[in-house]
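Presented below is the structure to which this report refers.
All protein chains of the complex are present and in place, except for one that has been dropped.
Labels run A and B following the written order; every chain starts at residue 1.
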Amino acid sequence: MTHSEKATRYIKDEARVDWHDKALWFVRQKRDIQTKKVPEWETLRELASQIKANVLSELDTYLTQFEENAIKNGVTVHWAKDAQEHNDIILRILNGKNAKKLVKSKSMLTEECHLNSFLEKNGIEVVDTDLGERIVQLRHETPSHIVLPAIHLKKEDVGETFHTHLGSEKGAKDPQYLTGVAREHLREKFLSADAALTGVNFAIAETGGITVCTNEGNADLGAHLAPVHIASMGIEKIIPRQSDLGVFLRMLARNATGQAITTYSSHFLKPNNGQEMHFVIVDNGRTEQLGRVDFRKSLYCIRCGACLNTCPVYRRSGGHSYSFTIPGPIGSILSPGVDLKKYASMAFASTLCGSCSDVCPVKIDIHHQLYKWRQIIVNESNSSFSKKQIMKAMGFLFSHPGLYRFAGKTGRKLVSSLPGFVLYNGLNTWGNGRELPQPPAQSFREWYLENKHKTGNKL
Amino acid sequence: MKVGLFVPCYVDQFYPQVAVATLQLLEKLGCEVGFPLNQTCCGQPMANAGCEKESKAAAKLFVENFKDFDYIVGAAPSCVGFVKEHYDILEQNPDVSHVRTKIYDITEFLLDILKITKIDARFPYKVGFHQSCHALRGMRMAQSSEINGASFSMQKQLLSMVDGLEFIELDRTDECCGFGGTFCVTEAAVSAKMGSDRVADHERNGAQVITGGDVSCLMQLEGVIRRQNKNIKVVHLVEILNGVSFEK
Partner (left out) sequence: MSSRALILERIKHRKPTICSLPTIPLFERTDIDLNTHFKEMLQFAGGQTVDFPVSDGMSDLINGIFPEANKILSNIESVKSKNVDFKSISDAHQLYDIDLVVLKGEFGVAENAAIWISGDTLFSRVLPFITQHLVIVLDKKQLVWNMHQAYQNLNIFPENGFGVFISGPSKTADIEQSLVIGAHGSKSLTVVLI
């Protein structure tokens, strides 16, 4: 299904849509308050963007530097060209330690690789430990937002899920109570885990260390208790210097949730005594995106989620209307590079209002990239987009003045003479919620010819 | 000063009064205004739908029509911005670059070129200003709410010169109306919801009139208002500047 079809379905429950819109707009407002308290905010955006530009231009050097330092620190480093290899590496590490129970903190990369289902097929119990991710995991859903995975759900939904799976009181919906139930449930999982997997927010070339940010503390509870800590990272997570974290940690939480910083910003350089630490560096299409001149800037993304929160289309269509792992504006510029046909409609799920680009902490020109992907999708995807034909006709029309004027007049007459049911049936979707403009008696051209042209106004 | 009047396709067809007001306003301010009769469309609807190639013919025609004017002025930041930004699809020559640098939205033209400081118009209403995205984040005619910097709006600055006009405050100062070119029909459900939410914001905050600089947005908002039978009028800002009156 296209984004439009899914969104049309989602939008039928208007009360829920309004709630979703307001909840995310509130996050955007909190973001505005925090970022406006930092006088150098725009300078930080520029610096962050420049650091990321530098990273891409020396990515191979930084990756090898990172690897070298990590090995010196006692970490085992793995390289995966694609999702399958990533999953195989994880399974091999787990099997090597005879690990059957894995606790996992938030990692969009493992979602992208469909790691959970792969490991479960191979007899591993995988428990997502971020509260929102645990909720969607129990419901056999996917995250609908990269920072707020369960934002599509109401507390009643969560109450029911926890009653079914965790034995909480029937009908309970108090977030405090439900979080307490999850805390007890997941503490037991942390204490019995054989291995922990975390994502990586930043990987620092000069130290070989990684930084992981959470509010809940779930990454640390997993990583410090389990005998094995695996961290999966895309190649673009590299930053050159530890001091660059000063820029990124000042921006990440402020832009994501309106906090000044996340509760925990953990810096892992060396494994714990008696523990193994593994870093898995993953490509999975990223080097292809690096080669696309118009789109490589999408690799700057630090996954703050602000472009989702600010997007008026995302807020009203929900994350599950986007078929890609990463929804919203950033997902819509990453997905066509993965599968041009499958995700064709995502680049069109935007008014090109540009709010995403202005809110982006690393200055990705998101809405310009959406525009550019549209050109490629229409030209190359050989899709059934009937729009292509319509637009061709329009292009032809507008380039032929005589034809245009004729069609314009006919069009106007048609609008005024057609009965409402024709205009507002399924064929003319403008009639969905809106009236057509009242056709004027004269077009401007006609008015001009009558009132101005004849009276000798010079051209 | 020879000014070419650029009238976007849907203004010509559905909102001729906006083009009339633009023409009259420019003439009142002493400009010699010409209207090239062969003009059609800037090409933006096709390009935003992914058909940039098909829009090239429209773009070529546009340059042909307007290359001989000192300035090109239209009351549509969205279309003007498209010519400025996206006419890189044409092979660049002196005519193309002349058109791209000398095209102005009416607001910019009045403030930056004609440098007007007062307007002889009265409009005693509570007005909700709809900020068009392309004026904001394309033409940078105002400060967007995402960016940290001093607040300004060229369009509101102009409207502030009108006697009796009172701005209402909106809950969301620069959220998109949901028009988005072909988005309004390809994503009709989301588009209509966005339009409805925008109108509700103006209504909640007591707007008698909604105004703005881009007719496409106003067409969207007016469509919602008429469907929902709301008692809010929609006028383009040039109509207000040109002294539009609702009294008989």
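Here is the rule we use: a contact is a pair of C-beta atoms (placed from the backbone, for glycine too) under 8 Å apart; a residue touches a chain by one contact, two chains touch by 3 or more.
Please read these numbers as outputs of a predicted model, since none were measured by experiment.
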Seminar exercise, completed: Result, missing-chain neighbours among shown chains, is A
Exercise. In the complete assembly, which of A:Tyr10, A:Phe118, A:Phe190 or A:Phe279 touches the absent chain?
Worked result: A:Phe190
Seminar exercise, completed: Touch with the missing chain holds, among A:Thr35, A:Asn87 or A:Thr129, for A:Thr129
Problem set entry | Interface with the undisplayed chain - residues on subunit A | 23, 26-27, 40, 43, 47, 50-51, 53-54, 56-60, 63-64, 73-74, 79-81, 85, 129-132, 135, 148-151, 153-155, 158, 175-176, 178-180, 182-183, 186-187, 190-191, 207, 209, 215-218, 220-221, 224-225, 235, 240-247, 249-250, 257, 259-272, 281, 283, 287-288, 290-291, 293, 296
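One rule holds for everything that comes next: only the chains that are shown with their structure count from here on.
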For this session: Compute the distance, rounded to whole Å, between the mean C-alpha positions of subunit A and subunit B.
Result: 32
Seminar exercise, completed: The subunit A residues in contact with subunit B across the complex are 3-4, 7-8, 11, 14, 17, 21, 25, 32, 35-36, 38-39, 41-42, 310, 312-313, 316-317, 347-355, 357-359, 367, 371, 374-379, 385, 387-388, 391-392, 394-399, 401, 404, 408, 411-412, 428-430, 432-437, 439-440, 442-449, 452-453, 457-459
Exercise. Can you name the residues of subunit B that touch subunit A in the complex?
Worked result: 7, 9, 11-17, 19-20, 23, 32-41, 43, 45-55, 57-58, 60-61, 133, 136-138, 144-149, 172, 174-176, 178-197, 219-220, 222-224, 226-227
